[in-house]
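Then we have subunit A:
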Amino acid sequence: GESSNSSDGATAAAAEQLKPNADLSKQSLQVTVWDGYTPKELPEKAKEKLKVSEVKVGLHATNEEAMAKLTASGDSGIDVAFVSGQYAQALNEQGLLEPIHAELVPNLANLFPEASQLSYDKGNKYSVPYTWGTTGICYRSDLVKSVPTSWNDLLKPPAWADKKVTMMTTERWLALPALKSLGFSVNTDKDEEIAKAKELLLEAKPHLLAYDDTTFGEKLKSGEAVMVEAWDGWCPTTEKNIKFAVPKEGSDLWVDTMVIMKSSKNKEAAHALINYILDPEIHSWAAENINYKVPNKAAMERVKAPEGSLLGVKPAELLAGESIIDLGQASTKYTRLSSEVTAQS
Partner candidate 1 sequence: MKSEAKARPAPRVRGRRLGAFVFLSPGLTYLVVLLLVPLGLVLSYTVFQRGRFGGVVYEFTTENFTRLIDPLYLGVVGNSLRIAALTTLIALLIGYPTAYLIAQLPSKWKTLALVAVVLPFWTNFIIRVYAWIMLLSGPGLVNSALGKLGLGPYELLYHEGTIVTGLLYSYLPLMVLPLYSAIERLDPQLREASANLGASAFTTFRKVTLPLSVPGVMTGCLFVFVPSFGNFVIPEMLGGSKTIMVGNLIRDQFLKARDWPFGSTLALALIAVLVVLLIVQAWAARRA
Partner candidate 2 sequence: MLKIDGVTRSFGSVTALDDVSLQIEQGEFFALLGPSGCGKTTLLRIIAGFETPDSGRVTLDGEDLLSKSPNRRPISLMFQSYALFPHMTVAKNVAYGLERERLPRQEIKQRVGEVLETVGLSAHAGRKPAQLSGGQRQRVALARSIVKRPRLLLLDEPLSALDKKVRADMQLELKRLQHEVGITFVVVTHDQEEAMSLADRIAVFDTGRVRQVDAPVTLYERPRTPFVADFVGANNLFRGLSTGLDALRSEEFGMLAGTPLEELEADQPALLAVRPERVELADESSVRGMAGSVVDVSFYGGVSHVSVEVPGHPKPVLAAVQGAGTVRPGAKVKVRWNAEDAVIMADPQ
């Protein structure tokens, strides 16, 4: 795991020769993904379609957890991993990723052109986008006295929302509302800017119900919270009275990607799986079932967006958001920020 010579990433290294006609039935696949992020029957279907000997799906709850697994040992046993863009970037810089052999993934052609111009991996050299979206304020239209339009509505909640607000604590998304409200970049590594953001976050803390990265939707539904910081897909806008707003100060563009591990012994099968997932029929499943937009033009065209869904948002709008990238050494500043904010009583 601890490779000190990581700075010259895998892209520079010569790509392994892969055989387009490899006998996939001798290969099996181990995938790690968020719970509920792929169709239940994906393993069987993929196994049948790709004629691989076995497809097993393991789960991780957060990017961090996936990172721990993937970086811990030389061979994690995982072939394909789903992680967010900046984590794919970090994995690549550690030399842990296999470059994507585009010739083995013809379905890349189905992607929006914008989807290959993402700042963490221009040209999809080592990652293939799976879903994308943004971060905003998810709220109960029946319980708010005024519709939130600014990150400040979350950071300095009015009296009626006091202690009925949640924010995310995964570090980059903890800082996001404050950074945006102050007009800074979400990728800033300037100490003064981060310090200002911290002040703002500390002011906000006493008015929070809790920090919550995963179950904020539940809290809204139950009415414990009236406004929460949320990723678009997890804002249950299909429910009555729940709405999503991107604050006027702007927000991010996040992308969840698929990557192939360099340690994989089943690289041909891994490419085949990614290609299979990019099939419009399969890929549209994600949009329809988990409410996240997919960067797949052909797939999105098939999707019938249910009422209240945010799936109608166009890629161009999304691209207005700032793409989060890995900050390398400077990312510890965000860990520290998160510690400082949560530790304060």
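The candidate set was assembled so that all candidates are chains of the complex that A comes from, given by their letters.
Definition applied: a contact is a pair of C-beta atoms (placed from the backbone, for glycine too) under 8 Å apart; a residue touches a chain by one contact, two chains touch by 3 or more; residues count from 1.
Since the model is a prediction, treat every value here as computed from it, not as a measurement.
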Q: For subunit A, choose the touching candidate in this complex from 1 or 2.
A: 1
Q.
Going by the contact rule set out above, which residues of subunit A touch candidate 1 in the complex?
A. 1-4, 6-7, 62, 64-65, 67-68, 71, 90, 93-94, 163, 166, 169-171, 205, 208-212, 222-224, 326, 328-329, 331-332, 334-336, 338-340, 342-343, 345
